[in-house]
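A single protein chain has been omitted; all remaining protein chains appear in their positions.
Chain lettering (A and B) follows the sequence in which the chains are written, and residue indices restart at 1 in each chain.
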Amino acid sequence: MTTNKFYNAIFAAGITFILACLMIGVKLDTEGTTLAVKGATTEQWMWIFGGIGVVFLSQLFSSQIDSLFGKMPKPKLGALLPEEKKMATLKPWLLAALITVMLIWPFMVSRGSVDLATLTLIYIMLGLGLNIVVGLAGLLDLGFVAFYAVGAYTYALLSEYFGMSFWACLPISAGLAALFGFLLGFPVLRLRGDYLAIVTLGFGEIIRILLNNWTAVTGGPNGISGIAKPTLFGLEFTRRAKEEGAETFHQYFDLSYSSSYKVIFLYLIAVLLVIFVVYLINRLMRMPIGRAWEALREDEIACRSLGLNRTAIKLSAFTIGASTAGFAGAFFAARQGFISPESFIFIESAIILAIVVLGGMGSQVGVILAAIVMTILPELAREFSEYRMLLFGLLMVLMMRWRPEGLVPMKRPHLELKQQ
Amino acid sequence: MSQLLLDVNGLTMRFGGLVAVNGVNLKVKNRQIVSIIGPNGAGKTTVFNCLSGFYIPTEGSVMLKNEQIAGLKDFQISRKGLVRTFQHVRLFQKMTVIENMLVAQHRHLNTNLLSGLFKTPNYRRLERDAMDKAMHWLKEVDLLEFANREAGNLAYGQQRRLEIARCMVTQPELLLLDEPAAGLNPNETKQLDELIIKLRDEHEISVLLIEHDMSLVMGISDHIYVIAQGTPLADGTPDEVKNNPDVIKAYLGEE
Partner (left out) sequence: MSEFSLYLLQQLINGLTIGSTYALIAIGYTMVYGIIGMINFAHGEIYMIGSYVTFIVIAGLVSMGVVSLPIILVIALIVAMFIASTYGWTVERVAYRPLRGSNRLIPLISAIGMSIFLQNYVVLSQGSRDVALPPQITGGWAFGDPSSFEVTLSYMQLMIFAMTFITMTVLTLFISRSRMGRACRACAEDLGMTNLLGINTNKIIALTFVIGAALAAIAGLLLGLYYGVVNPFVGFIAGLKAFTAAVLGGIGSIPGAVLGGLVLGVTEAMTAAFFPSEYKDVVAFSLLVTILLFRPSGLLGKPEIEKV
């Protein structure tokens, strides 16, 4: 028995060595015009042998390690919340408290924190939007970033060429993104799961390539800069008003200029948008369309036999998800002041997908938590920033292996028949 | 003379070289219970798939209330009044019984986004109506007490009844039941018996069923079609079919 384990461990260690010996152990270096190889530093070889050692030992003692993990309790985040009945009465109070905190908090912390919070809110919006498509309707969309891009460029272009305000462009961005969602979804939604994934990925890439090459309109790789920031009823948050006669925020309220006002204002807009999206999704889940999404996810064939038009139902999820991305995109453009195709690469879609999957597909609370973790963790672990994507990929693989249902598994609101 | 509810002529289904259904003819009148029987693998479910639009028939005509439905998509045929169940119960397992009933009424509800978001009077009225209909049918099949239970948690016999109730709430005219008695004990089969008869007599629909349970079939059918290897073998009243030598040969083999 132990000899078997021993051979396994040797085998695993050998595999690790093969994997690492050339790819990590040897470095390619361009010296002039020739390609030369350099052995890895001693430190790196230590890491390699350390890694081999870990693999060896973990294989040797695999059964002991497994039982150790088995004894550890699986974190039941859902169990942290009080039970249903109490939740129902507590909920409005909790929500009110949460919203109050969110509104007051930015005035008490540094600008950087508020800025980070705004970024988190953007990802929350994107995650919730994709959650509709992936979590609620069960459609794997790998090109979600395309709708994000549409929203961003719509605002950028409308603002630059027609001088339209942010608030006017917001619904237009969402609408145009929804239109793209409709046009994209219409032909492809009848495809099977993984094919749908690849096709949406392809579309995401097509949109990015088009944005990158249609220089005349989109500015190509240089993107669009100088995008106007949102105003509060016409009051700008800049040091000096852009045009003659326009007033700035601090002038109107007789305050001295501080860039914090702009940051806090943006944050508050983000909060507003997120609250709107959350409300929207909650309503949708309790409407016929939400039930249809769930039914479709459960058993498509049964749906067809009951007269449900699955294409129309899938399309609605796709379109609504896309419009949410459009919202986020417009806001993103407004916040950054500058956009380029670089912001809309496939990795973004993968990150948003990871947020939905890791959060627990379908679960809004889970998605919000996951978005917060995904945005804040890299900031906290600044020294590891170059390992960020590596760990991200690793996390996805590990989560699928050990907790595919996500942080907060979905708990659907069930329609209750109240007995008379 | 009652007009034909369903008139099927020369129904043929080919998969490449394999002929699964070969020239099947069926006639179903209003308020009739018609059964399709035949040895296993006879292509009976394929017939259902062709009738309900899950397959597009290679040849043949399917007339529902004098309207050609062969070639229409599954959900379109369902909306025209022909609904079906499946050999293995297909409920929305994780949804509650009442939610299953509501999803079935999807197209009778107000699916307009804005109406739902603002809870317009029309929206609320349609939801209430759907709820009432759902409750009515749950009462009919004796499942009202399980309304809030997850569909997957019901006993198999109850799931079968729920599947039928779910079909009925779509206000069909023709109900296709694929081996409804499979997996039911004698008691549940008797309940199913009574339910099907009730559907014909009180709710004025016709039922076309595929079954292997001979006592069920002989007991409640107005007309029986026998299909062997996709080809029509015989048809007639239960007595006629029971005594038909070809049918006996197909089931029991040669003497």
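Keep this in mind: a residue touches a chain if its C-beta (ideal position, glycine included) is under 8 Å from a C-beta of that chain, and two chains touch if they have at least 3 such contacts.
What you see is a predicted model; the values in this text were computed from it and never measured.
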item: Option from A:164, A:179, A:198 or A:377 whose C-beta touches the chain left out; value: A:198
item: Contact partner of the left-out chain, one of A:152, A:353 or A:369; value: A:353
item: Residue touching the undisplayed chain, where the options are A:15, A:68, A:217 or A:255; value: A:15
item: Touch list for chain A against the chain that is not drawn; value: 15, 18-19, 22-24, 26-28, 30, 33-37, 134, 140, 142, 187-188, 191, 193-195, 197-199, 201-203, 205-206, 209-210, 212-213, 301, 346-347, 350, 353-354, 357, 386-387, 389-390, 392-397, 400-401, 404
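Note that in this section only the chains that are shown with their structure count from here on.
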item: CA centroid of chain A to CA centroid of chain B, Å; value: 44
item: Touching residues (chain side chain B, partner chain A) in the complex; value: 52, 54, 74-75, 78-79, 83-86, 90-96, 98-99, 102-104, 106-107, 109-111, 113, 116-117, 127, 131, 135, 147-148, 166-167, 170
item: Interface residues, chain A side, partner chain B - complex; value: 280, 283-284, 287-289, 291-292, 294-295, 298-299, 301-310, 316, 412, 414-417
